[in-house]
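Of the protein chains in this complex, all but one are displayed in their positions.
Now for subunit A:
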């Protein structure tokens, strides 16, 4: 299998156990998952189900204690060294001493892009996240939603194949979140990236994803993987269709099966 045909994320029997003072904690247990290139995959489940841990494993911020994990056909560490993914955290985490453009430039500086290339890419991603003209502003001059958009632009700036997002809109109110979800779908359509998205909101997961991974805690494991039948083009109103409600129902069932409501 050549590098370009390898799935974006491939996990086989992945387990991760943290040794703590109170004994071992099974954060992930026998996770099997294949994410094709261009997929939008959401990880949903209650706290402690390992959704964030799995995403961190993909980003090589954590390392599985057992099993095989390939990212673009490479080990997670190798993929990280090749800068295969951009990571968006729950908090925007912009540097207060840099302007918005300066913040987006940060990964480009670290990766050694030439100056003109940096300028071009900053302008490009600013437009992509609808922040054109805000490059010279400082983070504190922007609202929370705009700051999070800037952090997405930062993750997009070096044009990695994979975008990993850990509850990126978790701290925002629902109205802002709806808009950002809509924009994220447009962005996904325009860039064709593979997106891994952690959330604990069922409507968010169903609205965004082509694939929904339902997880449950103690030990952290996958209880259901749902291939969405919704079309790729999704207006916000799609959330009122019977199909959407049916998928939401199945996610809820999956969560219930994992005793997530206990």
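The rule is short, and it goes like this: a residue touches a chain if its C-beta (ideal position, glycine included) is under 8 Å from a C-beta of that chain, and two chains touch if they have at least 3 such contacts; residues count from 1.
The criterion applied here is as follows: contacts and distances are computed from a predicted model.
**Q** There's a gap in the complex where one chain should be. From "TatD family hydrolase", "Iron ABC transporter", "hydrogenase (acceptor)" or "NitT/TauT family transport system permease protein", what does UniProt name that chain?
**A** Going by UniProt, the chain not displayed is called "NitT/TauT family transport system permease protein".
**Q** Which candidate, A:36, A:110, A:189 or A:236, sits in contact with the chain we can't see?
**A** Checking the options A:36, A:110, A:189 or A:236, the one contacting the hidden chain is A:110.
**Q** Would you indicate which residue among A:139, A:196 or A:254 is in contact with the undisplayed chain?
**A** Only one listed residue reaches the unshown chain, and that is A:139.
**Q** Taking the entire complex into account, which one of A:40, A:54 or A:87 touches the absent chain?
**A** Spelled out, the listed residue whose C-beta touches the missing chain is A:87.
**Q** Which residues does subunit A use to touch the chain missing from this display?
**A** Listed in rising order, the touching residues are 56, 59-61, 80-81, 83, 85-87, 89, 91, 93, 95-97, 106-107, 109-111, 138-140, 158.
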